[in-house]
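A single protein chain has been removed from this complex, and every other one stays in its place.
And then chain A:
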């Protein structure tokens, strides 16, 4: 008798297995709670996060003195006055004027005309020292993400380019882009750069988007945005470089638009808040208003946005200009592409981060929780006792296929006809259906089978998402979590509870509630419009993932509370009973 046999006997003797099986629902709930706590409570604890550091030695941020100061300010003001005058003109006229300035200091310019997204001007400063195969992008959209005229940003980009043109140090080409807005038109330019533009400057390594609306000379602090589309993040080195340089110049950094008061604090709760804001920003990136770095996602371009905030303060606009200057000097030093530092991270403060190994368990916990729920449902449904291809077993699979097709159709149809209120009310009706039809009583096994397929699918979706887009996986896991609590509606109280849970975990209702609570930018029903826009214009998958990854599971769980029109022979509960008798 080997040890393993002994172990098995002991387990049987103690009746551990049935106990565990009985414990499964609790276990799955526990896993979910663990996931939430891991991210929100554990990670901001001292010792769980790390200090950021520059991993690529070549970067050497702020090692060279920044010369964008003194009379460069006069020149900057000169350009700014002219740009202010241009506000009334069309983007094409504006671009032509700016292009003439660029040609004067030796940049090659070209226009990219997109019927949908307007005219984009870009200039290429060819690096005297480089081989012309790599480039750094400085982008200044004419209107920023909030729709303000980006006077300071455009003036800075012009003055900086003129300043750059005098320096012989460049080993990478510098491309300056003036697009209409930081979203679709910038993205469309990036796309064209990689498909059809005639004037190119080599593969783009990094991009810095300047956002300085208004003609104020002074500002208070700097905001850095870095979350790209579909969970993509720029290499941590680039963010670190930007933070390092900004703080080196004496300015304060706020990440992802954390408020000024919060930015000053350095305690447990502020770290938690900064991190959660970052996660939210990642999950909603492309859906929220974009500041420009999102446009570069997907081509292995590391992009960040620098925003000047406040109209008065101790720092002048050239100080802000020194951030892109020093960043470009740093990136210019690189011999290889950004690869040294992390691509998956969460920032708790400008100088603190957690890497993927630390934060991933939070999303894994949700996956596990749904897997455990699946196991529980499978065991309870008694599917193992029926033949694999029985009508009984197949009904869930067919149900799933129908739900998947419906969800897919919805994702396509809705992007053409956006009736948000109709979508919400339809979903609410479906959520209420079980409470109405469930009165007649439904078979437990049917309910469990539907639920098991639903949870299995959700778990697969979450698992495949969690590395690629952690924030979205975590968000879906969190918002879909109430599905686990849906139980077979035996009592009317349970039915009411189920309805509430279904409403809370509905992909559309729950995201709408979430966004309206936590994201003032997306109040009302604009969320769905933005989701579809992000998909159509930016190529952001969130809409598809929500529709195709989450909705089928929800539909199945909702259906699990509605009795099916057919009646399987014998009735499953009887079958379950008889089979147990046989084994005994």
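As a working rule, a residue touches a chain if its C-beta (ideal position, glycine included) is under 8 Å from a C-beta of that chain, and two chains touch if they have at least 3 such contacts; residues count from 1.
One rule holds for everything that comes next: contacts and distances are computed from a predicted model.
Between the names "Ras-related protein Rab-3", "E2 ubiquitin-conjugating enzyme", "Probable cytosolic iron-sulfur protein assembly protein 1" or "KLTH0B08844p", the one given in UniProt for the chain missing from this structure view is "KLTH0B08844p". When the missing chain is restored to the complex, the residue among A:50, A:92 or A:194 that touches it is A:194.
In the full complex, chain A touches the omitted chain through residues 1-7, 67-75, 77-79, 81-82, 104-106, 108, 126, 128, 131-134, 162, 166-168, 194-200, 202-203, 298-300, 335-337, 339.
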